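Taking it in order: structure first as structure tokens, then the write-up.
The complex appears here without one of its protein chains, the remainder shown in place.
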Amino acid sequence: MDGRSLFDKILKIDRRWIFLLVGIAVVIPFFLPLGLPVVVTPPVQSLFDEVDRLPPNSQPLLMSIDYAPATLPELEPMSLAILRHAFERDVNVAVMTLHPAGYGLAERALLQAAEEYGMVYGEDYVFLGFQPGVSAVILSLGVNIRNVFPEDAYGTSLSQIPMMEGIRNFDDVPLAVTLAGWSAAEAWIYYAVEPYGQRVAAGVTAVMATDYYPYLGAGQLVGLLGGMRGAAEYEALIEHPDQGWRGMDSQSIIHMLIILLIVVGNVAYFVTGRKKKLVSQG
Amino acid sequence: MAELFWTTVGAILTLSIYSFLYKDNPFYKFAEHLVVGVSAGYYLVIYYWNYIDPNVATPIFLLRVGDESIGFMSGQWWMAFIPGLLGILLYARFFPKIAWVGRWPLGIYVGGYAGLGISPVMQARVIRQLGANGLPLAGVDDPMAGMTNFALGIVIFAVTTYLFVVKRSIGAGNKIARVGAIVLAAVIGYAGYVVLTLLSNAGVVSMTNILLVIGLLGTLSYFFFSMRHRGILGGLARIGIIFLMVGFGASFGYTVMSRISLLIGRVGFLLHDWLHLVD
Partner (left out) sequence: MKLPGTACIAFLMLCACAANAQVDAVDVEEVLSMADARADSVPPAPPRDLSARDHIGDNDSGDRISVSWTLSPDDGGGEADVLGYLVMRSEAPDARGDTVGVVPAGTTRLVDDTAVPRTPYYYHVQAVDSVNLSEPATFGPVEGRSSFWQPRRTSVFVLMAVFFAMVITFTQLAQKGASLFIRRIPGLNAIEEAVGRATEMGRPVLYVPGIGEIDNIMTIASLTILSHVAKITARYETPLIVPTARAVVMSAAEEVVKEAYAEAGHPDAYNPDNIRYLSDAQFAFAAAVNGIMLREKPAANLYLGAFWAESLLLAETGFEAGAIQVAGTAMVSQLPFFVTACDFTLMGEELYAASAYLSREPKLMGSLKGSDWMKALSIALMAAGIIANIVGWTAFVAWFETQ
């Protein structure tokens, strides 16, 4: 068989075959789990250590659950893992959101985790709700939380919520974690870390993760979770495997498939000698 | 029962969107329009009850902030009334005769947010990064040394292969000599890796920091438009573009991972939440 025509065929393959291959590669590990190991990376370990150091039953962990349904599979496992870690250690948690769709999703994750650990609303956790205006909201939180959230999401005044007693602003919050698939994570750095020196960690989608490494390197973030992989690593650390960890098998297989396709495609490209006119770069 | 119904609705909509992979079709169009409409409605309700009601409507009309009463025309009342009024004036853009009125609140809004943003963004993106990039190049612990040295070893191998095989055409026509040249290049690459590891372990140089600084210099030089790319600047710019491309490759890979994760999430929803085929 003429090698060149085989490679030509490969280059011209209908993309829908590739979709089918990927689809199969996703589904199989759900039925035949491979149990591939998950190695923890330093940025995730950093965040885990930070949450591990938080004082129980004292100043709260502030979680800003800012994702929308579009990025749910990557970010919800993160929020559940962090909430579980906090509740396991009896750390108080205050949850807020800067995205309107985050309202329902934050509540969902919070109530699920709280129920698993038998946490009591008002004493162990509180849901502050949604406020639009990202930058103004974060800046105001640094002055007084009650300026932004005079009541919780259910209409109860903060002065009647036991765990928020004595919690005035960022001075009383040892760690803030933002989980966002958009620029809200950056906003926390601009408006909480820089003006107030607040310790902030971020969980972002993998698309955005590369943009946040400089902040991690400069010490502006104390921890970073990137995509479903980050969630899987955190779940491994708290020894509570869930959606993130389960997705890793499919992720690994598809990545290998894609690497294979890239290699084959490149080989085919060079072998067939297909040259596109390349404009000289000055 | 209700849950099964809504889960099925969700599953049907998911499959409708995925049908686009085969061909554009009415199911896809319907699902896309549905999500746009439902999001708009949902956001409107959330915005109203979480923001407009407690911060604007209740103070102005019910004279109450949280559980405290405020006086009519008191300081707090004006603080709710004036922004509320400005917000309504934004809608003047729909009436051509008074559209100019809408420019004032827009100006306040844009100006205010821009002003709020300039200093923190400058501080976070530029100044802190400048401080962090004045890195010590030697005599520090390098936690990333292993990976960096390995990568540099591979780079040395690739460059040596290029020099031998392409530039000098060693073993042209002789397959064994060509393979030999590649093996030699691999040995040189490995030797480079060993030397760098020794240097890192002795703490003499921090290759990661050096690479970071070179990359930063190169990339900044590439985007410098006030001088022609000649001489040193040109050389730095070429180095910069190489770093940029490596960065784009990493970004591409991360994006692929992200999109696959979303697919895995949806398939998990279909198999687990809807069909209960897996646990």
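Letters are used for the chains, namely A and B, taken in the order the chains are written, and counting of residues starts over at 1 for each.
Keep in mind that, in the parts below, contacts are C-beta pairs under 8 Å (C-beta built on N, C-alpha and C of every residue); 3 or more make two chains touch, one makes a residue touch a chain.
These figures come from a predicted structure and were not determined experimentally.
Kindly state which of the options B:L199, B:L216, B:I242 or B:V278 is in contact with the chain not pictured.
B:L216
Since one chain has been left out of the picture, which residues of subunit A touch it in the full complex?
194, 197, 207-208, 211, 276-282
On subunit B, where is the contact patch with the chain that was removed from view?
These residues touch the chain not displayed: 20, 24, 32, 36, 118-119, 122-123, 126-128, 130-138, 213, 216-217, 220-221, 223-229, 244-245, 248-249, 251-252, 255.
To be clear about the criterion, only the chains that are shown with their structure count from here on.
Could you please state the distance in Å, as a whole number, between where the Cα atoms of subunit A are centred and where those of subunit B are centred?
Once rounded, the distance between the two centres reads 13 Å.
Can you check the complex and tell me which residues of subunit B touch subunit A?
21-22, 39, 42-43, 46-47, 50-51, 54, 65-67, 113, 116-117, 120-121, 123-124, 128-129, 131-132, 143, 229, 241, 247, 250-251, 254-258, 260-268, 271-272, 277-278
Quick one: which bits of subunit A touch subunit B in the complex? Just the residue numbers, please.
Per the stated touch rule, the residues are 16, 19, 22-23, 26-27, 30-31, 42, 70-74, 100-101, 103, 129-132, 135-136, 139, 146, 150-151, 153, 157, 186, 189-191, 193-195, 205-207, 209-210, 214-215, 217-220, 226-229, 243, 246-247, 250-251, 254-255, 258, 281-282.
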